[in-house]
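Here we show just some of the chains, and they stay where they sit in the whole.
Labels run A and B following the written order; every chain starts at residue 1.
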Amino acid sequence: MPALDGARAVLEALDMSVEAILQTHPRSLGADAGVLARCIDECSEGAAHCTICADASLTEDDVRGLERCLRDCLDCADACVATARILARQTDPDPATQHRQLEACLIACGECAGECERHAHHHEHCRLCADECRR
Amino acid sequence: MPALDGARAVLEALDMSVEAILQTHPRSLGADAGVLARCIDECSEGAAHCTICADASLTEDDVRGLERCLRDCLDCADACVATARILARQTDPDPATQHRQLEACLIACGECAGECERHAHHHEHCRLCADECRR
């Protein structure tokens, strides 16, 4: 889907909505606003993809073989939601809390992507979810 | 910020990522994929904006006067996260659950937008948050 990939690239260049509000924060940010916004946006997108992939997996004929995929997606969505919120807070952040939560999220994303990839050739939602989790 | 508004319009035309994965769902969707994706994306964006606005409000000199704004933002973020997840599930959805949760979210967004607007002239994060919650 090269058109979609192209659209996505434009999208990423243009999506400055979270970045814009981060730049109005009275405190100096713990990281570059663009990088932070990208992390927060990817966590939100990841949570949506994982929730949809888990839900779609539930209806597949081979649901039995998708058990692990489904539960990895649910875990990943939960880790993404928590991480988006914790990274979004820039008032007196505790570096250890931010670092460890981001790390836990990356582990969950990696596990989810790995499992979804195994089903990517026969389930398009798994392919899109794996792509999202690899970002 | 007309440039940002323009970018946003392009963004909305192009952001098909959640829509794309929704269209791979084996079941017929309860609503048009584009409309559903837009709702899910707006809830995710709303949650991020509200979390950042609450956090930024905490550091303002007039934090005392922003109490209600801060708590409305936190409520709105919670309602948005739950609504994004519930709308994202398209397997045998219960119409009453989806309808009522969306309604609760719209109430929370309306309250949050109304309160943030009161502070929009002196806090840019409130202005951006109100704009997001009015979508």
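Basically, a residue touches a chain if its C-beta (ideal position, glycine included) is under 8 Å from a C-beta of that chain, and two chains touch if they have at least 3 such contacts.
Computed from a predicted model, the values in this text were never measured in an experiment.
Shown are 2 identical chains; the number of copies across the whole complex in this structure file is 4.
Quick note on the criterion: only the chains that are shown with their structure count from here on.
Considering their complex, residues 1, 4, 7-8, 10-11, 14-18, 20-22, 24-27, 40-41, 44-45, 47-49, 51-53, 55-56, 58-60, 77, 81, 84-85, 88-91, 123-125, 128-129, 132 of subunit A touch subunit B.
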